[in-house]
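The other protein chains are all here in position, but one chain of the complex has been omitted.
Presenting chain A:
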């Protein structure tokens, strides 16, 4: 740690601000291209979904976590391993529902929103909707249909950013016709 000045830099890491600003440029472009915030939200969700679908493969290849046995384990792996690996932060898992199929991720800081303010007139914009799409896409690839949505957002004036994940159902792999 003391020789940080000479470190070549982990080849698997990228400047976080470049990432933040790139995402910001993308959202700004989307807002220009689409007419309303809802469409931007949908587009961000779609892009996040595409990312999540591929990110899960990288995750399974690198993180040596085995299969999760239940939703609670899944929540822990998402918060402690996946978020740490890809965004460098660890959200807190909380607000479990009584049935155990819904929980919240609480993020105190969000690398996507590092220098961001929402201008007036865009209060419906879920700026970090990419995250929701990515979580949904990744979990779908491991046979879980999960509904992911923002409940609180620091950008909108709340104290903390809260993402709610609700387990809907287990997905079965469709067997191609003609095979057993």
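Methods note: contacts are C-beta pairs under 8 Å (C-beta built on N, C-alpha and C of every residue); 3 or more make two chains touch, one makes a residue touch a chain; residues count from 1.
Note that contacts and distances are computed from a predicted model.
As a check of understanding, state which of "Sodium/hydrogen exchanger", "Major facilitator superfamily (MFS) profile domain-containing protein", "Trafficking protein particle complex subunit 5" or "Ribosomal RNA-processing protein 42" is the UniProt name of the chain not shown.
In UniProt, the chain that is not shown appears as "Trafficking protein particle complex subunit 5".
Any idea which of A:36, A:50 or A:94 touches the chain not displayed?
A:50
Contacts of chain A with the missing chain: which residues?
Against the left-out chain, chain A lists 8-19, 21-26, 28-29, 33, 43, 47, 50-51, 54-55, 58, 85-88, 111, 114-117, 120, 130, 157.
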